[in-house]
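For reference, the structure is listed below as structure tokens.
Removed: one protein chain of the complex. Kept in place: all other protein chains.
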Amino acid sequence: MGKNVDDLAQLKQFKEWFDNRHEYAKKWKKKTGGKVVGYYCTYVPEEILYAAGVLPVRILGSHEPESITRPYLHDMYCPFCHDTLAQGLEGRYDYLDGVTLAQSCLHMRQSYFSFVDRVPNIEWDYYLPFPHGVTNPYAADFAKHEFENFKAAVEDWLGVTITDRDLDRAIEVYNKNRELMTKVFEMRKADNPPITGLHAMYMVVSSQVVDKAEHNEVLEGFVEELQDVENDREIGTRLMLIGSEDYDKELFELIEYGMNYPATFVFEENCTGARYFWGLVENGDDRLMALAKRYVYRVPCPAKDWARGDFFGRRRFQFIEEVIKDYNVDAVIIAQMKFCDPHELDIPALREMLDNMGVTHLHLELDLTQPVGQFRTRVEAMIEAMGEEDLFI
Amino acid sequence: MPVAGIDVGSKLTKVVIMGENKKVLSYVVMRTGTDHKKTSEEAFEEALKKAGVAREDIKKIVATGFGKISAPFADEELTQIMAAGKGAYYVRPTTRTVIEVGAEESRAVKLDENGNVKDFALADKCAAGAGSFVDAMIRYLEVTPEEFGQLALQATRAIPMNAQCVVFAESEVVSLLHSNVPKAEISRAIHDAIADRVAAIARRLDIQDDVLLIGGLAYDIGFIDSMKRELGREVYVPEEYPPEVIPAIGAALSAL
Amino acid sequence: MVTVQESEYWRWPESIWVDESKNWQDAEVISCGIDLGSVSTQAVVMLDGELYAYANMRTGTSSAASAEKAVNAMLEKIGDMKRDDIHYIVGTGYGRVSIPFAQKTITEIACHGRGAVYVYGDKVRTVLDMGGQDLKAIKVDSRGKVINFLMNDKCAAGTGRGIEVVCDLLSIPITEAGQLSLQVDEEPEPVSTTCVVFAKSEILGLIRKGWGKERILAAFFNAVASRVVELLERVGVEPEFAITGGISKNIGVVKRIEDKLGLKALEPKYDPQLAGAIGAALFGRALYIKSKK
Partner (left out) sequence: MEVKVRPFDCWDDFKNYRIEYYKNYLEAKDKGGIRWAGSAWSFDPVPAGLGEDVYPLTGEPYGATAAFFREFSVRALETIERKGAARDLCGYMRNYWGSVAMDKYLLADGTEIEPFPKPDFNFTIHICCTHAKWYHYAAELEGGVPTYAVDISVGPGYQLDDKKIEYVVRQLEDAVTWMEKVTGREYDDELLIKAVENEAKSMTLWSKICKLNQAVPAPMEEKSMFSFYVMTLLRRSDEKVVKLYEKLYDEVESRVKRGIGALTHEQFRFVTDNPPPWPFLKVYRYLEQTYGAVSVGSIYTFGLGASWIGMDEKGENWIWEPAPTPEEAGYEIHDRRSALWWTAMFNLKYRASWQHEYSHWIRKQETLQMVKDWKADAIIMHLNRGCELWNMSTLEVRDYLVKNNVPVATYEGNMADPREFDEARTFNVIDSFMQSLGIEKLA
């Protein structure tokens, strides 16, 4: 008899880090005396910060209603931006020494600049112009140039020199984290995947808020333990999540644990999922170029994914197509943050691609809080439409 | 000679007759309905009757709310912002922040020590309809307005709910109702959501004490409670006059 | 506290019906469907897949009680049937999860699709259902099985509720609004119905401008129809389309949808508001038969 994944100590650790991420960072600071830098978008080359002994922590929201961001952000910016800024204004990120954003969508920029201006005690902030054109042959060169500036700014702030050895060490830790999480994801190709989307979310998001070396230790054990896991849950419909910052556990709890029909996520193509860690740094003599290439060529955020010259497709779609085949996906949930333009701009084409592939899909618009009843109906109806032939007598 | 202030709103029409000495002689509140002109005429006549003043003795009539288009007999118009500011300063001179929550519109007005309007903010369109949302929810929960406010005070926990859009919030209420969540908790969640939204507008002005809450929702003790918690400071409501007639008082004052 | 007399223009009448020509004791399978929506609750009893009785009531604050009330009202009208006489009960609609005596729950989307085929015949391919909170466009096959469906985005939520809100605002009984809206010489520009909140504020502006009620209703229903057609076209509308749910009784909206599509909606054989409950009862029958195998 195999183990149940919910009993694994590692999973509990991920959840504990996820739930108490602020406490973790504060303790880390106390323990190490190091600096903590909040980052807004997954295009920030965390390795450079990590190489300087900094703990990079992703700035996330709390999914609680708030009323303090409206003086600074108009309603039409996405709920994630409001939520993250609210955390800053409420003092939950009061331990941050610095904050940075790699150029991404306008929503994040809007929120980031207010965060920088309005959250007290931030010593250091850095807006990193990361290329928007990741389908462009010069993007990596440009990214490398900007990473040089970024590195210099970090060194200048901390009064340290980031050596090649520091970078190598950071890249190694980060790559290991990526490799291990990829391994876990690959186990989900199985008929009976060892983890659910909720578990994956805990794993990935916790890696964004704790020291990767520490995360790696737990991850290693997790990968090991997962070999023996045999869950008794009914897998039901194999779902793939396509979206952005989907880290609302209510959404996973509803779809995977709260419906009339069994369903399990087998892949999350989003920036709190695979898009964050997929793709290694191929390190070499030119460390910053290696980093630049990894970030430029990773599975892109829709904000950066567009036709250019001879390239007419969307790089992300190619990845999605492969995942659907490799993971034997039955249906796709497109979970889009309300008002997220980059995603909205891809949705008509994405639907068309999925239709052509014969893959069922459903579009949900996420907000700060979720109308659970409405979502349940939609997802259940989608599953009903996929089966139950014998009820038509 | 006395003057009159008239405020035709989307839900209620309010008329105030005021003496030269700034004393309120009478006030009347009526449901606006769809024939605004008729309602405003009727409300005005009734206010005159209550005050014991003849129509020809009224020196000047100032209309706010929908303004002259709904009360064509008015001599002048005053915007709701100014009316709220003037009225609030009249009933509580220490007021520096006025928060008005009406059926459709919510607004916040910042006053200086002389009662001049220094800044104002309106709800973003997405956040409109606070008052009528409450009306709909009262109907939904099958309670009286008084019970609705009371219920919120009995809640033992706060349920997070969409605070920006009443339509989404309503979907969430439907979900809650169908999950057999107690009415007290739903009521509290609704009040908190509305307070969140209203506070979000007020925060565009740098909020200063005293805060005076006016408009129809200022009756609702559940709402007042949520507002206090939300703003983390004392929130006052008019004592001598119903909270929804304050802008009509402001209009009357500007007629003097 | 100032009290103001409220009239309830949004309220619509409840109804209960039974087919006196049938004898339920002759039936092999008695199934019941309950569609517990945010605004209304329908219960139907079907005898071997044929409609026998229904109750159409307003939903109260308790889902369980509302379901109970509708079922009891119907049983009372039938007279001698007890709940235990029913072989299978399926719940659908928003409140489906809170019907304690339902053996199974199925979404209103599947039920409306299935029910539409019963109400409109097996030619129907596209079903539009507008509830209080949600707008659904459903594509079905000849059995009423859902092939595909689309629902409104968040900013168009509550379009159905919007009709109530507007009737209330204009003091017009909801049952008369549709007909009234057709009494305009010229179709006015639609209001922007992305959202109930926006539409209401716009309509207040129109009232102030002195627009007549017919014209305002026309502008609003015109916009509702545009929104509906948008959704229908996204799911792909075929000539055989039908409208279920409360909206189907609003001729002002229905006619405008038809004009925009250049198609005529199918004529229902039964009250289309019952489609969800009928679908549920039909699933109930199938589930019962399946359980006996």
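As written, the chains take the letters A, B and C, and residue 1 is the first residue of each chain.
The criterion applied here is as follows: contacts are C-beta pairs under 8 Å (C-beta built on N, C-alpha and C of every residue); 3 or more make two chains touch, one makes a residue touch a chain.
Note that the structure is a prediction, hence the values are computed from the model and not measured.
Novice: Just list which of the chains on display the missing one touches.
Specialist: A, B, C
Novice: Of the residues A:2, A:34, A:53 or A:133, which one touches the chain left out of the display?
Specialist: Only one of A:2, A:34, A:53 or A:133 touches the chain omitted from view, namely A:133.
Novice: Which listed residue (B:82, B:99, B:194 or B:245) would be found touching the missing chain in the intact complex?
Specialist: Checking the options B:82, B:99, B:194 or B:245, the one contacting the hidden chain is B:82.
Novice: Among the options A:12, A:74, A:165 or A:325, which residue touches the chain absent from this view?
Specialist: A:74
Novice: Thinking of the whole complex, not just what is shown, which of A:145, A:233 or A:249 touches the missing chain?
Specialist: With A:145, A:233 or A:249 as choices, the missing chain is touched by A:145.
Novice: Considering the whole complex rather than only what is displayed, give the residues of chain B touching the chain that is not shown.
Specialist: Touching the missing chain: residues 77-82, 85, 116-122, 124-125, 204.
Novice: Please identify, in ascending order, the residues of chain A that touch the omitted chain?
Specialist: 70-74, 76-77, 103, 105-107, 109-110, 113-114, 117, 127, 129, 131-133, 136-139, 141-142, 145, 302-303, 306-310, 312, 314, 339, 341-342, 344-349, 351
Novice: Considering the whole complex, not just the chains shown, which residues of chain C touch the missing one?
Specialist: 153, 155, 190, 192, 194, 198, 201-202, 204-205, 208, 226, 229-230, 233-234
The rule is short, and it goes like this: only the chains that are shown with their structure count from here on.
Novice: Where the CA atoms of chain B average out and where those of chain C average out, how many Å apart are those spots?
Specialist: 36
Novice: Provide the C-alpha centroid distance between chain A and chain B, rounded to the nearest whole angstrom.
Specialist: 44
Novice: By residue number and range, which residues of chain A touch two or more other chains?
Specialist: Each of 367, 373-374 in chain A touches at least two other chains.
Novice: Going by the touch rule set out above, which residues of chain C reach two or more other chains?
Specialist: Answer for chain C, listing residues that touch two or more other chains: 94, 97, 133, 154.
Novice: Which bits of chain C are touching chain A when the two form their complex?
Specialist: 94, 97, 105-110, 114, 133-134, 143-149, 151, 153-154, 283, 285-287, 289-290
Novice: Once bound in the complex, which stretches of chain B touch chain A?
Specialist: 124-127, 160-164, 168, 171-172, 174-175, 178-179, 192-193, 195-197, 199-201, 203-204, 230
Novice: In the complex, go through chain C and note every residue touching chain B.
Specialist: Residues 1-2, 4-6, 36, 38, 60-64, 94-95, 97-98, 132-133, 154-155, 157-158, 161, 165, 169-171, 195-198, 200-201, 204, 207-210, 213 of chain C touch chain B in their complex.
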